[in-house]
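Every protein chain but one is kept in place in this view of the complex.
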Amino acid sequence: MRKPKPISAYPGFSQVTWLCMALLYAPILVVAVYSFNAIRSITTWGGFSLAWYAKAFANPHIQAATLNSLVVAVAASVAATVIATAAALALARGRGFRGRGGVFVLINLPLMIPEIVTAVAMLIFFLAIGFQLGLLTVVIAHTVFCVPFAYLPIAARLSGIETFYEDAAQDLYADRWRSFRFVLLPMMMPGIFAGLMLAFIISLDDFIITNMVTGPGTTTLPLAIYGMVRVGFSPEINAISTVMLLVSVFFVSLSYLVGRRRA
Amino acid sequence: MTRARLLLLSPTLAMIGFFLLLPVALMAVYSFLSPGTYGGVEWLLSFDAYIQFFFERDFLTDELVFHTSYLSIYFRSFVQALAATVICLLIGFPTAYFIATRPPATRSAWVLLVTVPYWVNLLIRTVSMLFVLRDEGPLNGALAAAGIVDAPLRIAYTDFAVALGLVYSYLPFMVLPIYAAIERFDFSLMEAACDLYAGRWTILRRIILPTVKPGVVAGCLLVFIPSLGAYIAPDLLGGGKNLMIGNLVALQFQGSRNWPFGAAAAVLLLSAVLVALTVLARRRALSAAGN
Partner (left out) sequence: MESAQKNPAVEIRAVSKQFGRGAEQVKALDGVTLTIGDNEFFTLLGPSGCGKTTLLRMIAGFEQPDDGGIFLFGEDIKGLPPHKRPVNTVFQHYALFPHMTVAENVAFSLRMLGRAPGEIERTIGEMLALVKMEQFAARKPAQLSGGQQQRIALARALAPRPRVLLLDEPLSALDLKLRQAMRAELKAMRQRTGITFVFVTHDQEEALTMSDRIAVMSGGRVRQTGAPRDIYEKPCDSFVANFIGESNFLTVTVERLEQDAAWCRLDGALLQCSCAGEAAAGFDARVSIRPEQVSFSADGGGGPALSGVVENLSYLGTDTQLSVRLGDGQMLQARVQNAGRERPPPGPGQRIRLRVNPGAARLLAD
């Protein structure tokens, strides 16, 4: 006799779930597979090859874009993490204060405003104040929209740390600064690290805002990919996409694992 | 606010206030100015940017004539975003339900599986989608090889492709809040309903859906809001023909160089999004008060 299905199981739901997973993963997996195809063909498999990776990374244009992307991502994620850590300390510690809601909205503002609106607003602003568009404007823009992403894991971590640890530190003759430096900050570290990782990939990924606020000659990796796609598909694009995909998955997993780690 | 707290918040206030809030305010101001000849603005008060949405100035008679070319872009954006939301809901709800009814050990793995694509570069995901869907892509290649189609099926650069791209972009936003709501659902209610002679689908409609409604609403808004302002999906998958608001805005700063009009378009987009966000915040507050 067949075991009757539990009443909580609906027919078709598992199939839809698999469809959902297929939709989410099929395109990027297809691209990853084709990046290893030795020949250009879509319909035939010419054997496994890393030739497209070699070709992509020998391209000086790609090299320059990669360097720019890394410089921007490191600078913006570090700056955003510092800003977010300070904000988390002000918001998640101590009793509520007037204006707390307003500050909270301000931190999350970059998430609420559509990217394209942020992009053109920043463009207008930089030009209005006579700021030369270039790597610096890109770093500033990235720092702004990375703050909420960095803030989230840091604030979550901080609100999970009981205040009695700081009490204990002060009871044991540490002043406020040293109680922060030797007790609270080390305990916050996993959250800060997770925030840094998220900010890093968010910066690495951005296209729309970078596209608007960058100056002539300053290209990041997503901009380079976009430029190449406009010309036509080439297996090199698949190779770069696969690398960026792996970088994202790596940093998200790292952020997830570290953020979850117990103190 | 204490001095220490103000000090800690000052980088946030400075950075986001100076480089985001102020620019958005300036953009709103620009929407009421006159366009400069080569981009930029003339500091002359003008409502032309907004009038331009609805009326065209007739070349000969100089009369304002009602036209719909810009309105239709807003309308299309709205329809596209709505379609994406509905498709996401149809796929997302069963998925969220399925995940929430897995054993706790495998549940978090499923959640991670849904989350990871969100963190993968949106441009790369959309490019991948275009790669698969285009005339010379693997999908058409496979269809042709199987003898199902003779000529390549035209999928890329259609409204359908844009909708598919939006679904692909924002599907995780639908699944996660619904999952969170269903996970909190007390499944003994289901047994109680079953005991009282309700069938599976009646239970879904009468018991589960009303309970998890806040999660469903949140999911729908979280898909709808970014879809409305989408830029990459319509740009790449629509092939530049099937414009949405995001593209219209960007065009004014890249091609057409009518800054006040671009700013006005952005202001209208932002207003629509803020209305939707307010609805979301109200809902959240209501459900929080309900709990």
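Just so it is clear, A and B label the chains in written order, and each chain counts residues from 1 on its own.
Here is the rule we go by: contacts are C-beta pairs under 8 Å (C-beta built on N, C-alpha and C of every residue); 3 or more make two chains touch, one makes a residue touch a chain.
The structure presented is a predicted model; accordingly, all values stated were derived computationally and were not measured.
Remark: the absent chain touches shown chains A in the intact complex. Looking at A:Arg40, A:His61 or A:Arg178, the residue that reaches the missing chain in the full complex is A:Arg178. For the chain missing from the display, the contacting residue among A:Ala9, A:Ala22, A:Ala168 or A:Leu246 is A:Ala168, taking the whole complex into account.
The omitted chain makes contact with chain A at the following residues, 162, 164-165, 167-175, 178-179, 182-183, 186-187, 189, 262-263.
Throughout what follows, only the chains that are shown with their structure count from here on.
Computed from the mean C-alpha positions, the centre of chain A lies at a distance of 19 Å from the centre of chain B. The residues of chain B lying in touch with chain A in their complex are 1-2, 4-5, 8-9, 11-13, 15-17, 19-24, 26-27, 30, 40, 90-92, 94-95, 97-99, 101, 112-117, 119-125, 127-132, 134, 136-138, 141-142, 144-145, 167-168, 171-172, 175, 187, 190-191, 194, 200, 203-204, 225-226, 228-229, 231-232, 236, 245-246, 249-250, 252-253, 259, 262-263, 266, 269-270, 273-274, 277. The touching residues of chain A, when paired with chain B in their complex, are 7-10, 12-14, 16-17, 19-21, 23-28, 30-31, 34, 42-43, 82-84, 86-87, 89-91, 94, 97-99, 103, 106-107, 109-110, 112-125, 127-128, 140-141, 143-144, 147, 198, 201, 204-205, 207-208, 212, 222, 225-226, 229, 233, 237-238, 241, 244-245, 248-249, 251-252, 256.
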